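Missing here is one protein chain; the remaining ones are kept as they sit in the complex.
Labels run A, B, C and D following the written order; every chain starts at residue 1.
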Amino acid sequence: AAETLAVGVQQVPPDEVYIARDWGEPYGLEIEATQFSSGGDMLKAFLAGRVMVANGGSGRLVTLAAQQPETFYIIGTQQSGGDRYSLVVRKDSEAGGIEDLKGRKLGVVTGTGTYGTFLVYLQEQGLSEGDFQIVNMKIDDLRAAVEQQLVDAAVMWEPFVAIAEEMGNVKRLVSMKGVNESPNFLLANRTFTDENPETIVKFLASSIDAASFMEADPAEAGQLAADQIARGGVSVPASALETAFTRISVKREVTDAMVAELVPVAEAMKAAGKIAEVPDFGSFVRRDLYEQALELTRSTTN
Amino acid sequence: MSNVENILANPVRETVVPAPRPKITAEGAGVRFGSVTAVEDFTTTIREREFVSIIGPSGCGKSTMLYAIAGFLKTTSGVLKVDGQPIVKPGPDRGIVFQEFVLFPWRTVLRNITLGPEIAGLPRAEAEERARKWIRLTGLGGFEDAYPATLSGGMKQRVAIARALTCEPDILLLDEPFGALDVQTKNYVMKDLQDLWIAASKTILMVTHSVQEATLMADRVLILGARPSRIVADVKIDLPHPRDPADPRLGQYRQEVTRILSAEVDRSMKTERSR
Amino acid sequence: MSNVENILANPVRETVVPAPRPKITAEGAGVRFGSVTAVEDFTTTIREREFVSIIGPSGCGKSTMLYAIAGFLKTTSGVLKVDGQPIVKPGPDRGIVFQEFVLFPWRTVLRNITLGPEIAGLPRAEAEERARKWIRLTGLGGFEDAYPATLSGGMKQRVAIARALTCEPDILLLDEPFGALDVQTKNYVMKDLQDLWIAASKTILMVTHSVQEATLMADRVLILGARPSRIVADVKIDLPHPRDPADPRLGQYRQEVTRILSAEVDRSMKTERSR
Amino acid sequence: MPTGLRLLDRAIVVVQFLLPILGLLILWELAVRTGLAQASILPAPSTILARAVELLGLTGDRAVLFGHIGASLRRALLAFALALAVGVPLGFLLGLSREAQLWVSPILSLMLPLPAVAWTPILLVIFGPGDLTIVIVCFLGAVFPVLYSTMQGVRACGTQPVWVVRSMGGGGIDVLRRVLIPASLPALITGFKLGMAHSWRTLVAAEMLAALTSGLGYMIFSARSYMDVSTMFVGVVCLAAIGMAIEHVLFGTLERATIHRWYARDAGTGGRQ
Partner (left out) sequence: MTMETATAPRRARPFAVPMALVRPVVSLGLLFGLWEIAARTGTISDFLFPPPTAILAALWVSAGPNGDPPYGTLLDIALSLYRLLAGVGLALVLGSLIGLAIGLTRWGRAIFKPIISALMPIPTLAWTPILLLVFGIDNRTTITVVFIAASFEIIYNVVTGIEMMTRKTYWVAASMGASRIQTLRYVIIPGILPYLITGLKLGVGYAWRALIAAEMLAASSHGLGFMIYDAQEYMDMKSIYGGILTISVLGLVIERGAVGALEKRTIEKWGVNVER
C-alpha cells in the first residue's frame, strides 16, 4: 500500500511542475497536493495539521521559529535566487539604471521577501527607501500600473516578470541576482517527521527529482507547467515560464548562507517588538533528511 | 352542514330558553397606554345570547375594550372574565371584526374567509363550502379570487364580516362592522347577522356609531362617556325581535340614547373647541 | 389670518353671487382596472360653489371616480375636466379626504395637518397656527404630538379631515369623511364644514353612505347604480341652508333617495344572494 | 394566447431587459477599440467572448468552463441554502423577541463587518482546506442580508394580523405560516436576492482560500496569478451573467407569483394599491 502525504503548494511555476506529474510514484508515495493562493493560508493549514509539508518565506518563518518552534523542521528550499526578482519599467522608459529613477514612483509589494531583497540591493547601491516614492500594491496590479504609468517602475518576482515581458509592454531594468538568495523554505510538520521520517525523505526525494527536471530542461518544464495551468482554463505562454525557470533556482539544498539571511530579518523584527528573541535557525534545519533523500534518488533512478 | 346552517334551516325561535348565564363579566376593568388612560372603569355583565351594543364618543376607548375582551390587550386594572375565567389570551370562542378590517393582502377574498376553518383544521373543501355561504350573503360573489388590494372599502369590510362569521364563534365582537357599507347592503347584512344571533344563540358585542343600528339590533345599549371612558348609561331596549325601524317605541329609545350620547360629546367637545 | 378665517369672521351670506360657472365636467367618463370596469359612463356637471353628494352601493366605483377627479387615476374613456381643462394630474386646487384616512405614520397629528401649508411654503409658525384651528374644531386638542399609530379610528379620520381643510383647496373631495365618527362629533364637524363651504365658496364633492348626511348637506345628490356604475338619478335638494334635520320636506327627499338607492342595491344583491 | 406568441412576448421582455446591458457592453468595446482602455488590462467584450467560447470547448479542445461553473454553482447554492436555513429562523426569532434581539445583536454586529480573512484560521483548523470551508465562507457572506431582511420584514408586520389568527385559535405555527411569512415575504425576497448575490460573489474569495482546482473563483484567481487577463474576465462575466440569471429567473418568478399579484403593484411608479 502506498503511503500518502498531504502537501501544500502554491500557484507558482515550480509547484505547478511538481503537481503536474506524479513524482512520488517511484517511491511508492502518494502526494495529496492542495493548492493555496496565499502562503499565509497554507501555513495556517500547516499549523492546524491539515497539510504536513508547506513552504514559507523569511518573514513568516522567523515568526514561526520564534513562536512555534516545536511545530516544524526546515527540510529544504522550494525556490530561491535573487535573479527571480527584477525591477521592471515600461518598454519605452529611458531609465538606464536605478539611479535614473530617484525621486520617482516605485511600485512594490511591501512585507515580501522580494521587497526585503530590494532594500538590500538599494543599500548596496548606496540608496535607500527615502530616495523613491514607494507605492504599495498587489503583485497582480503592478504590471498594469507600470503600463498605465501610474508608477515609473516596479519590483516584481517571477513568473510575473517573464509574463509581463512576454506581453510586450514592460522590460527588465535590473535583476537582483547575487544580492541574496531569499529562499522559500520547505517546512515539514515536526511530529509527523519524527514519527515518519521515511515518508518525508521520500517526499524530499520526489521533490529533488522534480527540481532536477526543471534545472535540466527549462523549456520542457515551462511547457509542463503551462499545460498544468491550462487545465484550470488559464492560458500562459510556455516560453514565459521557460524564462522564469532560468531565473528561479529550484535547488532543494539548504545552505548556511540561506539560513544566515534569516538573522537580519529576525533582528529587525526583534527591534520592532514582534518577536522576543532571535531564534537559532540552524536547529530547525534537517540536513540529514536531505542527505537521505539525495541517496534515495540516486538508488531509485539508477 | 354546519351547526349554524342547521339551525337556520329549521328556525325555531324563542324556544325554551334556560336562564342565561353571565358570559362576559367586567369589574372595574381599565386599560392604560403609557400615560393615556383609554378605559378607566368598565363594569358590566353580558349574559349568554345577549346582543349588546356599545356606543360612545370617538376615541373614548371602545375598540380598546373590545381588544381587551378578545384577549389582545391586557387590562391594567380590574377584572375581565369570559365564562367565569379570567381572559388571558385570544381564543376561537371570541371572533372579531376589526374597525380597519385587517385583511390579509396575500390571500384572495375566498381564502381570507376560509382562514378560520383552515386553522381549525377543516378540509379545504368544507372550509370553502362554509365560506361561500357568507360570500353569497354579503354579496361578494364574483370576487372570490380577487386580492384585497383591488377591493373597495365596503367590500373589504364585508370580507372582514364574512371571515368572522365563517368561524362561528360563541362571542362575536364587532367594531363598527357596517361603517363602510351603504344603507341597503347594511340592512341585508344586519338582518343576516340578527338571524344568526337568534338562531345560533350567539353572544354579540357590537361597537357602533349609529344609534339607529344600536337600538334596532341590541338588547342593551351601553353608552360610554368621553375618555377616560366609563359606562355612563346602560339602556335596555325592551322590544321583541325582529323590530320594525318605524316602531315609535324604538324612536323613543333612539332619542333617549342620542340625548345621553350628545350630552357626553358636547361636554368634551365644548371644552376643547372653546380653547 | 387666512382667507377662510377672514370670511368666517365676517359672515356675509348670500351676497351678490354671479351665475356659477361649471367647475367639474364629466362626459362619459369611465375607469377600467384590467378587466373590471369600475365606472362606466359618468356624465355630469358640477358648478362652482355647489355641494354635491355621491351615494351608491358599496363597490360601485365612487372612490374610483373621486380619484379620477383628483387626478390620481386616468380615465380610460370619456372626458373629465376641471375649470374647463382636462385633468392630467393632482393639484392643490383639489383636496381629498380618503376613505382610509392615509395618514403619515412618521408625522405627529400636528405635523400631519401642517403638511399642506408646509408644502405650500408657509412658515412653520403660520402653518401651525392654521392647523391648530382645525385641531380645535375637530376636537383633537391634546393629541397634537401623538403619532397616528396611537390614535383611535375616529381620531384618525378627524386628522384626515383637518389635514384636507387646512389646505383650503378650491374643490374638496370627501370620501365617506364621517364614517368612523359618532353622531355628535359628526354633527360638529359637518356644521363646520358647511359653514366653511358657504363662507369660502368652495365646491364640495362628498361620497357618503348616509342618506341623512347627503340630503342634509348637499345641493344635489347623485345616485350611482351597481357596478359598472353610471348615474341613475340626480336629485336636486331644493331647500335653503342651513337645513333643519326635522324638516318634513327633507324627510321626503330622504325617502326618495333611499328608495332609488335601495332598488339599485336590491337589484344587484338579489341576483347575487339567490345564486 | 398561443404558446408561440407568448414565447415571443417573453422574448421581447427579455430583450428589453437586456438592452441597457448591451449598451454598456458596446460602450466598453468602443472604449477598448479607441484605446481609451488598454486591452492588456481591460480586454474588449469581443475578446472575452472569444476566450469564453474557447473555454466552453466549442472551438478549443478543453471544456473547462462548464466544470468550473458547475462546481461554483453547487457551492454557492449550498451556501445559500445554509444561509436560508440559519438566517430565516434566526431572523424570525430576533424579529419576534426584542429580548432575544437585544442579547444576540451585539454579536451579530461584531460579525457582520468581518472579512473572510477573519474566519480562515478557524475554518482551516476545523474543516481543513476543502469544499466545506469554501461553502462556509460563502455562507458567511450570504447569511446577513437574509437575516437582517427577515428581521425587518417581521417588524414591519403589524400586530393586528397576528391578532386575527390568534382569535381564530391559531398557535405560533399558524401565526408564522399564515401571517409572518407572507407578510415579510417582500423583505425576505430582497434578502434572498442580496444573499444569493453575496454567496455568489464571495466564491472568489472563498475558492482562493483552498481551491481544489475547480470553480470560477479558482479560475479567476489563477488567471490573475498568471496574468491571463481575458480568462479572468471570462470568469467575472460568468459570475455577473449567472448571478443576474439566478436573480431574475429564481427570485423574479417567486416575486411575480406572490407579491406582485397580492399588492396589485404598478411597475414603474412604485408603491402598491
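Simple rule for what comes next: a residue touches a chain if its C-beta (ideal position, glycine included) is under 8 Å from a C-beta of that chain, and two chains touch if they have at least 3 such contacts.
Here the structure is a predicted model, which is why all the values come from computation and not from measurement.
Trainee: Touching the absent chain in the whole complex: find that residue among B:Ala26, B:Ile54 or B:Leu73.
Mentor: Of the candidates B:Ala26, B:Ile54 or B:Leu73, B:Leu73 is in touch with the missing chain.
Trainee: From the list A:Arg60, A:Arg90 or A:Lys251, pick the residue that touches the absent chain.
Mentor: Hidden-chain contact among the options goes to A:Arg60.
Trainee: Which residue among D:Leu84, D:Ile136 or D:Cys157 touches the omitted chain?
Mentor: Spelled out, the listed residue whose C-beta touches the missing chain is D:Cys157.
Trainee: Kindly note down the residues of chain A that lie in touch with the hidden chain.
Mentor: Output for chain A: 38, 40, 43-44, 47-48, 56, 59-60, 62-64, 67-68, 105, 107, 110-112, 134-138, 140-141, 144-145, 148, 150-151, 269, 272-274.
Trainee: What is the set of chain D residues that contact the non-displayed chain in the whole complex?
Mentor: 16-21, 24, 37-38, 41-42, 92-93, 95-100, 102-104, 106-107, 109-118, 121-122, 125, 144-145, 148-149, 151-152, 155-159, 162, 166, 172, 175-176, 186-187, 190, 193-194, 197-198, 200-205, 217, 220-221, 224, 229, 232-233, 236, 239-244, 247-248, 259, 263, 265-273
Trainee: By the contact criterion defined above, which parts of chain C meet the unshown chain? Give residue numbers in ascending order.
Mentor: Counting over the whole complex, chain C touches the hidden chain at residues 67, 70-72, 89-92, 94-96, 98, 100, 102, 104-107, 115-116, 118-120, 147, 149-150, 163, 167, 169.
Following the convention adopted for this analysis, only the chains that are shown with their structure count from here on.
Trainee: So, what's the distance in Å between the C-alpha centres of chain D and chain C?
Mentor: Roughly 49 Å, centre to centre.
Trainee: All pairs of touching chains?
Mentor: According to the stated criterion, the contacting chain pairs are A-D, B-C, B-D.
Trainee: For chain D, which residues are in contact with chain A within the complex?
Mentor: Listed in rising order, the residues of chain D that touch chain A are 38, 40-41, 55, 62, 64-65, 68, 120-121, 124-125, 128-130, 208-214, 218-219, 221-228, 231, 234.
Trainee: Which of the residues in chain B come into contact with chain C in the complex?
Mentor: 33, 36, 55-64, 99-100, 136-137, 139-142, 150-155, 157-158, 176, 179-188, 209-211, 258, 261-262, 264-266, 268-269, 272-273, 275
Trainee: Given the complex with chain B, which residues does chain D contribute to the contact?
Mentor: Counting only chain D, the residues touching chain B are 159-161, 163-170, 174, 178-179, 182-183, 185, 258-259, 261-264, 272-273.
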